[in-house]
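Before any comments, here is the structure.
Omission of a single protein chain aside, the complex is shown with its protein chains in their original locations.
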Amino acid sequence: MLIGLYNYWVVVALMMTGFYIVIAQGNLIKKIAGLIIFQTSVFIFYISVGKVDGATAPIVGDGFSQYSNPLPHVLILTAIVVGIATTALGLALIVRIREAYGSIEEDEIQKKDDQAC
Amino acid sequence: MLLGVYGLLSASFFVAMDAVDVAFTEASVGAGISTILMLTTIAITGRSELASHYRPTLALILVLIIGGLLIYGTMDMPYFGFAEAPANLHVSPRYIHDSMQEIGVPNLVTAVLASYRGFDTFGEVVVIFTAGVGVVVLLGLPGRRDENDAEIELINTSMHEQHLVVRIVSKVLIPFILLFAFYVQFHGDFGPGGGFQAGVIFASAIILYALLFGLSTARRIINQPLVQLLSGVGVLVYGSVGLVSMLNGGNFLDYSVLSSDPIAGQHLGILLIELGVGCTVASVMVIIFFKFADRKEALHYKPRETK
Amino acid sequence: MLAHLPILQVVLPLLAAPSCLIMRRPKLVWLFTLIVSSIAFLISVALLQQVMESGPISYELGGWEQPWGIEYRIDELSAFLLLIVSAVSTVVLLAAHTSIQAEIAEDSQMMFYVLYLLSLTGMLGIISTGDVFNVFVFLEISSLSAYALIAMGDGRRALWASYQYLIMGTIGATFILIAIGLMYQMTGTLNMEDLSRRLPDVAHTRTMYAAYVFFVVGVCLKMALFPLHLWLPNAYSYAPSIVTAFFAATSTKVALYLLIRFTFSVFDFSFSFSTLPLQPVFLVLGFLGIFVASTAAIYQKNLKHLFAYSSVAQIGYMIVGYSIATSAGLMATLLHLFNHSLMKSALFLALAAVMYRLSSVQLSCLQGMGRQMPLTMAAIVVGGASLIGVPLTIGFVSKWFLVMAAIENGLWPVAVLVLLGSLLAIVYVWRVVEVAYFMEPMPGKDPVKEAPWSILVPVWLLVAANVYFGVDTRLSVQIAQAAADSLFGVSP
Amino acid sequence: MLIIATIAILVVMFMAILRGNIGPTFYDRILAVNMFGTKTVLLICLLGFVMGRPEFLDIAMVYALISFISVIAVLHYVDSFNAKHDAHDVQHGEEDR
Partner (left out) sequence: MDTFISLVSGLCLLSGCVLAISSGIGLLRFPDFYTRMHAVGVSDTLVTALILIGLMLQLPDGIVVTKLVIILLMTLFINPTASHALAKAAIQSGLVPILNKEDEGKGEDTPSKT
């Protein structure tokens, strides 16, 4: 029972690492990095779902009868694109924030905002 | 940096999991594009980190709760790699068994991606397009060129003279990369690959060029407004394939009606939409890179704004 | 062509967005966007009519039948939501040109409309799709464009707000993605209808509980339900006024739609409410949201902030109605959803007018405006009355139904608390009225003119709708009733 | 044989990660990552053979290209970063993200 699920547990651990970085980090870029890790581990989770023991990659070829499930792959392809889109936008925002605030630390930005109030 | 490793690592994991196409994409995205973007951002914002301040306890508790919930959720999951799991029994068998007759594309992922779930892919193209527009909005519009182009170039050449060997090697490599991109684009039906991957590879060739020969040189070759237009054209191509199939009496994105023979129609449709995808992705990636790089270059001249 | 309406609804604005890039002049693009949006509105009217007459419409994309391909499925609920979103978008767009001219630099205006269309597409796509993964994709389209739109707002705070929204929104979306993955793993399908057929078999596995919780948390992040609302006030306040008016009326509503859709059509209704302790949790959160956010609203100095907090409070009302978990309660929620988008878009659009003349929405700037901008201020007053729930406005109607639904179920405290919440609304709305009408204009300040017609007309259109649907409730109640009934499986 | 090779490559990859982690200078890290990249290419080739699907070679090719581009990009930015920082007289970032 433990062996059968270990893969998922590793994924969960990775996911939580990423998630932890997102919420605990004060540095904006690191937050985005955490977000990427978080998302990528979700992708790994999906792909694990589609894996079938003894099967091969879902490209029809001679001499193979069992293929892994192609659907999760498709979903993850889309999700990867979404991920990179989010990353690009987030980083662009960081560049602007840096220009406007002169800092990329969450606390400092908050402080500057409070002062302005 | 380490993130790039993570990208590579997860990609090799995907290979082990039979997800060739995903590995392909993750390789080019995780290790390539997002690393480059990260680096550019770091270069712009500066790497000097202040003493990092964590707020660990609360975050840790939250993470533990959520992680615990997930572990709890895994308890009833079918085992990893279990062929009889519901996920592998319900919808996907049709993709595996019938798609050769229905679509005739050996790469099942391409078949599902482009035809069965073509609309998702359309959405994906639009997401990328949105990101491109968003980055353009955030980081300035094309045409706003710095006056001191010549000066920038001076710096650039001085910077790149050092890497003479790299430049020559890359010069040889770039045409091959472009060729390879086309191979990936059109070979996607048979092997791993497809529009998205091809687009990314194509864009990375251009990025390589820009890195080594300076932005202004690259800018001379690549007309930014045109590239921007191209990103829209890709979406339009995809959409109009859908509309044409609608006019031909099918449903939106039903490629079977594009030609008298359904299989040929499917092939045509997949080819066209992959082209659209490739077009949009390549141009958006190039745009995004240029926007970031422009910002960075501008930073070299203006003293840092202190507010 | 009539059969293709469900997809045209989404694809039209989608294809219009890149086409905008070809047109270079902002005015032209604006006109084009307006036309596209109004066509979308007309289509949604036609769809609603069709659905009310002949039941749900299903449209198979790519010609693949449903668990294999992606299906578009329009039922009463989604048709209702489509109508709201496209209507608000069209009316808001009417005012967009003037307001945007004042708030956004000339050369980004074109991009503004592109993003606006994309965001509209995303919302319409979420509402009409019948495929859970497609929901995720369109959710991301709408959120990505939302981040960019918000960042276009004034000053650096907009950037920061947008960044916070991006982080929160992405976490939310990823949670939803995890939930979808778990559901797929247990059932092997992504189609909503198919899911609802296959879920009962596995409903009592721990995986399903986890999936449901992840989904709810993810959606609540997007919806800005009380403890997760932190991104909303800033995002609304610093975005361009037009964007605020559009989002306040639509984006949280779309998230609420997702919650309703998943609780009632995808998961079994009894699963959501009897197996998991969702009802008390939502009731408590809803009321906490109402009271905390309303109290916060009272102390705000910035009008946009004030109304943004009030939005959080209003979401609390909707959640309360939702968690009553009867057809009547749900109907009240839907009605409030409709009404709230009308009043919030009216209010924020009126603020756009204020912004246009005063280039500030600080409460103190409003002194004496009751005389200088009578029409705008009157609109704000009517909208505020609606928020409170004064009779003859739509706010009254939905609160009435909410209270009735609560009493019907013997939940007296709920009814009382709803009324108490309205008292708080009186306080914050009164502050605005007081400043605008009973304070002398600041000395030494030039008097300003009334807002231009191009903004006033849409504002008053919305205000008129506010009053009209407050008096003549037949139409909205009928549709909301039909939608709620169909979700509960009662044949109308 | 193939399996042994795969395991050996994995071990080397692990070593590269270690070096990347302790690394003392920035360049050590790049070096480690570069090595990691080339090893991944090999790993994918080997995996393709182990699984009997030589189609995987396409991915290996992409990998080789991408890791090259990454290293170039890193160097490029490190260059410019150093140039900028020397001007501002800020310490060399010994630490890396």
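Going by the order they are written in, the chains are A, B, C and D; count residues from 1 in each one.
In the analysis below, a contact is a pair of C-beta atoms (placed from the backbone, for glycine too) under 8 Å apart; a residue touches a chain by one contact, two chains touch by 3 or more.
Here the structure is a predicted model, which is why all the values come from computation and not from measurement.
Although it is left out of the displayed model, the omitted chain contacts the following shown chains in the full complex: B, D.
Counting over the whole complex, chain D has residues 1-2, 4-5, 8-9, 11-12, 15-16, 18-19, 25, 27-28, 30-32, 34-35, 38-39, 41-42, 45-46, 49, 54, 57-58, 60-61, 64-65, 68, 71-72, 75, 78-79, 82-83, 86-87, 92 touching the chain that is not drawn. Counting over the whole complex, chain B has residues 162-163, 165-166, 169-170, 172-173, 176 touching the chain that is not drawn.
Just so we're on the same page, only the chains that are shown with their structure count from here on.
Centre-to-centre separation of chain B and chain C, using mean CA positions: 31 Å.
Mean C-alpha positions place chain A and chain C at a centre distance of 28 Å.
Those residues of chain C in touch with two or more other chains are numbered 133, 137, 140, 144, 147-148, 151, 178, 184-185, 190. Counting only residues that touch two or more partner chains, chain A has 15, 19, 29, 33, 49, 56-57, 59, 61, 71-72, 75, 78, 82, 85-86, 89, 93-94, 96, 100-101.
Across the complex, chain D is touched by residues 29-30, 33, 56-57, 59, 61 of chain A.
Across the complex, chain A meets chain B through its residues 4-9, 12-13, 15-16, 19-20, 23-27, 29, 32-33, 36-37, 40, 43-44, 47-61, 66-78, 80-89, 91-96, 98-102, 104-105, 107-108, 112.
Chain A meets chain C in the complex at residues 15, 19, 22, 28, 31, 35, 38-39, 42, 45-46, 49, 71-72, 75, 78-79, 82, 85-86, 89-90, 93-94, 96-97, 100-101, 109, 113.
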